[in-house]
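Just one protein chain is left out here, and the rest sit where they should.
Up next is chain A:
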């Protein structure tokens, strides 16, 4: 066994979770027990007022539930390298261990290797609840490999949820097979419903043994995407829609896409920023197509929000990502290492662990609700601020400023603390040294935030943050994020009222290029 790290959950409830980890370690060698795998966890309030039956399905799915992603992990296996369309934001030739982009993955696996990997990871990381196939090409352009992998995993690890991501071209013909393998979540990447817009995003598709170009290609693609979406929702299979926001091409149009997918029963819409550095060698990267800024992305997400939930925590994971969102443990599970591992799949320990996680989660929710009640007396002042939080999971402020690879962004108002996104940054502190350049990058990435919450921060960066007008806050170290944020906001309001500070809108921020995804 490679490692038994508990780093993502080490803070708070640490003893109890460590105890369970200990038991898991001791438990190795016990027989694997079957079972439905439907853990009966306490019912937390449905996130964002989702209908209960949907909430039950997504509540421990890190990719779909913003709250769950603090607590549960997902993994992707790269079994599907072929694709049947070409997107201008994808260059399938490019693969580098340091790089993470759509279509990119380092190690392609056979279905047998993939299922062994799933078992190895699920035994090492008990909060791993979801297995996705997301490429690096299109899983439905590789139906044999994709469904064989699902079959093997369902037989050995029945509690793991299966999901797949597709560009949708081949979706209608595979809907029945998807239903047959009990895939409960499908993600379709839909960037347009207007073929004229589509022609600027997709140079060609491969359809019925021909290459089809331009508008005609986009028209076929959009028809199949819409029909596939309808067919899935008719069968009660949850559908999430991913869209890539490409300024000047589909940014305004995505509002229309949002309406189209909402009316066809998609339950979640994830609008992601375009990743397009020239060094990625994509068409968009090479012709200088820019990605959106943080404010542009947020404004679009806000304008689509309403009856439908918007997903804001997507990390654009690579097709072989492993671990909690925002962390990538794939290096621990290379094919060589997996094949050498002795794996015993222990469903009972996994369930015990997940029960603890649910208890921890209920605590987070209770703390937030209690604190929220104290805001009730406030007049409905129209003040909103953003804060950045350094966290490594479990819903707590538990990361050192210098160790943060990303910051989570919350919008605070009299309605409470709402998660609105995350910002990737370079490590500020590597081996204990602060680097001036990377501090500048961090400040640019969270420039729209009033404060940054951290577990710990050195004197130097502290001063620079203050100079940049960002309040470094370490007094909530290891506390619950939302509860702390509301406390902070209350204090902020009081200071504004007493005239001690003046509330000002802050500027825009830069989204860092080079994120982690899926087809």
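Basically, a contact is a pair of C-beta atoms (placed from the backbone, for glycine too) under 8 Å apart; a residue touches a chain by one contact, two chains touch by 3 or more; residues count from 1.
As a working rule, contacts and distances are computed from a predicted model.
> Can you tell which of "Transketolase, central region", "4Fe-4S dicluster domain-containing protein", "Heterodisulfide reductase" or "Sugar ABC transporter substrate-binding protein" UniProt lists for the chain that's not drawn?
"4Fe-4S dicluster domain-containing protein"
> From the list A:76, A:92 or A:174, pick the residue that touches the absent chain.
Touching the chain that is not displayed is residue A:92.
> Using the document's contact rule, name the residues of chain A that touch the chain not shown here.
Residues of chain A in touch with the missing chain: 81-84, 86, 92-93, 95, 108, 137, 141-142, 206, 209-211.
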